[in-house]
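See below for the structure under consideration.
What you see is the complex with one protein chain gone and the rest in place.
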Amino acid sequence: MCTSLLYRDLQGSVYAGRTMELPVELPYLAAFIPKGTPLASKVGAHPALEYQSKYDILGVAVPNGSIKDLKVCEGMNEAGLDFSLLAFADTHGPDDTFAADAPLLSAIDLGAWILGQFSTVAEVKAALENQPVIVDPLEALGGTIPPFHYTVHDRSGASIVIEFFDGERHIFDNPIGVMTNSPRFDWHLTNLNNYTFFDNTDQTAATILGQEFVQPDSGIATAGLPASDTAVGRFVRAAYYANFTEKADGPDKAILALSHLMNKFDRPRGASRYASAKASALTSSAAALSGQGEVKKPDYITEYTSWTSLTDLDRGLMFLKPYDSLGYVSMDLGKLAAAGGIHVVPLSAFDQAEGNATAIMLAH
Amino acid sequence: MCTSLLYRDLQGSVYAGRTMELPVELPYLAAFIPKGTPLASKVGAHPALEYQSKYDILGVAVPNGSIKDLKVCEGMNEAGLDFSLLAFADTHGPDDTFAADAPLLSAIDLGAWILGQFSTVAEVKAALENQPVIVDPLEALGGTIPPFHYTVHDRSGASIVIEFFDGERHIFDNPIGVMTNSPRFDWHLTNLNNYTFFDNTDQTAATILGQEFVQPDSGIATAGLPASDTAVGRFVRAAYYANFTEKADGPDKAILALSHLMNKFDRPRGASRYASAKASALTSSAAALSGQGEVKKPDYITEYTSWTSLTDLDRGLMFLKPYDSLGYVSMDLGKLAAAGGIHVVPLSAFDQAEGNATAIMLAH
Amino acid sequence: MCTSLLYRDLQGSVYAGRTMELPVELPYLAAFIPKGTPLASKVGAHPALEYQSKYDILGVAVPNGSIKDLKVCEGMNEAGLDFSLLAFADTHGPDDTFAADAPLLSAIDLGAWILGQFSTVAEVKAALENQPVIVDPLEALGGTIPPFHYTVHDRSGASIVIEFFDGERHIFDNPIGVMTNSPRFDWHLTNLNNYTFFDNTDQTAATILGQEFVQPDSGIATAGLPASDTAVGRFVRAAYYANFTEKADGPDKAILALSHLMNKFDRPRGASRYASAKASALTSSAAALSGQGEVKKPDYITEYTSWTSLTDLDRGLMFLKPYDSLGYVSMDLGKLAAAGGIHVVPLSAFDQAEGNATAIMLAH
Partner (left out) sequence: MCTSLLYRDLQGSVYAGRTMELPVELPYLAAFIPKGTPLASKVGAHPALEYQSKYDILGVAVPNGSIKDLKVCEGMNEAGLDFSLLAFADTHGPDDTFAADAPLLSAIDLGAWILGQFSTVAEVKAALENQPVIVDPLEALGGTIPPFHYTVHDRSGASIVIEFFDGERHIFDNPIGVMTNSPRFDWHLTNLNNYTFFDNTDQTAATILGQEFVQPDSGIATAGLPASDTAVGRFVRAAYYANFTEKADGPDKAILALSHLMNKFDRPRGASRYASAKASALTSSAAALSGQGEVKKPDYITEYTSWTSLTDLDRGLMFLKPYDSLGYVSMDLGKLAAAGGIHVVPLSAFDQAEGNATAIMLAH
């Protein structure tokens, strides 16, 4: 499924990269939501939790029935706070034992609630202490609960993971900024203890039983990395590449470096697949979300990278590459804010043609 | 170093992808050379081998001192023949035992010679039978021999590998279209016998000692792939991904699928590195090729993907992505041919900005 | 460190295998303790917990100062209950908040307490519910706490793991009978979800990109197993081999099969090693336990298999192979019980010479 990570440049600025893999295409929208927008979240029969956004938000969202109810999958705000929603199969939240008249936050609205109101991870942690959150069934998901966990980063590189499992809410500090999918986040951190041999130095010569052996190529340093594309393998590789990818000098080079880093987590259709009978609730209800009527079950399901985003927390830039594009497009939060208003565009609008080099060559 | 492979779409059309990794930046040029161009190759004191190109050529080349002496690294011709030069550390060619007045072909000129004159792999094989080829020292490489091997593909998917080692020239049929670097090509083919468990089906449940275990994520199918970024690891993974990446429907989708496939072989700076003392002759003379005077030795050397190309053999299109670009640019051999003349552009001209989505969003 | 597992034969009988790896040699004793022996455990200033054993016990123990205070490392009783103590670096038990006059059980005495009084895992679980257990510092370990966890099996194959971590006691049901070392047991169970591709069928042929590849040898089925000799790697391999090793027909063949299985976990000195500066408390106090005065620090520490035991729970047989032996010796609980009395022998008494085949050959 999804891979998310933080990358830092030579100056220490923080950039967030993430891929979105689901077995199906959701009706993703690129969305700009200006500060001052009234937002709400509703859980069951509780009164709606209503608030007004204090920060401009730019990101990718999925409409829950209507464009007025955007569920943020990935986004940043003008204060440089970054939010990502990733699949989490083990989701099992606390029961609703709250007073009937208490306005609760539905987990699926964490993105808007966080990006709309806070500027740092510390603020988010503090606010969550007093805010009940319920993993509420989502009509658009056929009435199943949204199987996600959530990560929040800020410009300082602070990072947390919010998970609902074993009937409880867990908020983990994330000292390394990496998150993928199941199992629970602290399992992954423990798993990194099995990779203490990480080193990006190619050890290219060895004397074995008195004989010298030489590796003629570069790249042997990665020999011990896990190859599986499951969340467990990707978490370990994400930690490796985020750690060792050369720190770029300045934000333009940093975004380029991050784009190469994220390519390591790009997944082509067909690389692995499973029987469509094993599709999760998420899969089966994606059709509903996309507003498709009847959808034929495919012969198999293959998870691929629907889109990848690169976020520059300092400059308020987000770069997006949909699966059907040969390159990234950029979105500038500041310019959108200056223009004012809500802006919502289907991601498919960014399936741009590649740059045209023929013209450049003809000019030479 | 480099990874090259063939991908086929649902219709059976053939596409070539390759990455170029060297520890240094050479002065790569995108080049169009029209048919009818007089070309030559010279080995030592032998008379020059002179010929006129019969096919339009489009590709990436490095100038040997002057733009008049282009050494083709990657290219295609109008007949859909595709040529790639990749690093090969074991290069050790036959001695020059030919008559002093025989015009010989220098191995470094194989690209121009092949693309300029032939339309199929079969033609190339036949022509090579009567053409002596010498791995001649290259002044631009500080007088060392060019450490490369060469692969040629055609529109039928036929493929050969040309290598010079153990003092002999070897021409291998390449039944799978994959080539990376050392050791010799047939060693890699034998190595694939160690991967007969290849299967892209995620085996997500198992009963072990009476207990059921379930993998909640997709992607476990790749668990047995090698993780090393050496030529050996990349060869195996290239075979896997070229085999299992879903066959796209038609050329536009095929190029997109191939771009995702090639991302698996994209290497960020720093992912692995070695002491600059271990730099090969190629490295040390790259400065000379680039026309740089004195170059300070870096602290370490890291091989990264200088550029990636995607070639559509049927349509005569080549897509290029330099390291410093967030996307591909396309070059159209037919349009260049229609315009006429030689066209040569530094690759850095393609370090294009990403697509501008802000404008698109503002329009919504 | 240590690997323990259960193996079943065709008839469903249960056999326990375990290796003991520590960086040092403790003064291991083979010990038979007849039923009716008065036993005790003491924690701090609490009154001693005193009881009389109800079952004959056979196993391997380490004397805590004197032969009268044996700490059981591995053992079985006449009811077919089996107990193993293994290293557990994460040990951190609950604080002693019990009444000063309450007799408590020291964790290091779990072996004698369990084997002396119970016949099934269910009985042990029930008894532990009412028995406070404290991880008490051990004088013989230089006053540090004994860093161990404990597993109990019975003839039905029922199995539990007892761990003290995060300041709490945890009792896990062990559905697969495998235990190694850190991290906590349930982490390992979750980790097996990453090995759902387990299959002992050699997949020896594959068509890759249209070309057939054949693996000429047997054994490719194990290609996806982890290679690390850490607790994590060994846990996974133990699950694999315990699951797939052919079920033998009857106890004699079963013990032979189990001996081959356990060879997979035999560790020669030198296979891996670490700086002696990193030696744990256990290491540094082993000298004290062995009654050695001054011990020079070795240049490095290498963990090797001090001994391996194979236990036949039905027949009351234990087979032992010390590191310095070329074969196993057997101990018969029934015969020892019939003879009566306590029997304690240093394991080094079993460093037997191999069988003498020269004599057999000369007789032919």
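Order of writing sets the chain letters: A, B and C. Residues in each chain are counted from 1.
The criterion applied here is as follows: a residue touches a chain if its C-beta (ideal position, glycine included) is under 8 Å from a C-beta of that chain, and two chains touch if they have at least 3 such contacts.
Since the model is a prediction, treat every value here as computed from it, not as a measurement.
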{"item": "Left-out chain, listing which of the shown chains it touches", "value": "A, B, C"}
{"item": "Contact residue for the chain not shown (choose from B:193, B:211 or B:276)", "value": "B:193"}
{"item": "Contact footprint on chain B, counting only the chain that is left out", "value": "183, 187, 190-191, 193-194, 228, 230, 232-233"}
{"item": "Missing-partner contacts on chain C, residue numbers", "value": "1, 21, 23, 30, 32, 89-90, 181-183, 200-202, 204, 215-234, 241, 244-247, 255-257, 259-261, 263-264, 266-274, 278, 301-305, 319-321, 323-332, 335-336, 339, 343-345, 349-350, 352-358, 360-362, 364"}
{"item": "Touching residues (missing chain, whole complex) on chain A", "value": "6, 175-178, 192-199, 203-206, 208-211, 213-216, 220-221, 223-224, 239-240, 242-243"}
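One rule holds for everything that comes next: only the chains that are shown with their structure count from here on.
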{"item": "Type of chain A:chain B copy interface by residue overlap (half), same or different", "value": "same"}
{"item": "Remotest chain, chain C as reference, centres from CA atoms", "value": "B"}
{"item": "Between chain B and chain C, centroid-to-centroid distance (C-alpha), Å", "value": "55"}
{"item": "Whole-Å separation of chain centres (CA-atom averages), chain A against chain C", "value": "44"}
{"item": "Chain A and chain B, separation of their C-alpha mean positions in angstrom", "value": "33"}
{"item": "Multi-partner residues of chain C (at least 2 other chains)", "value": "193-194"}
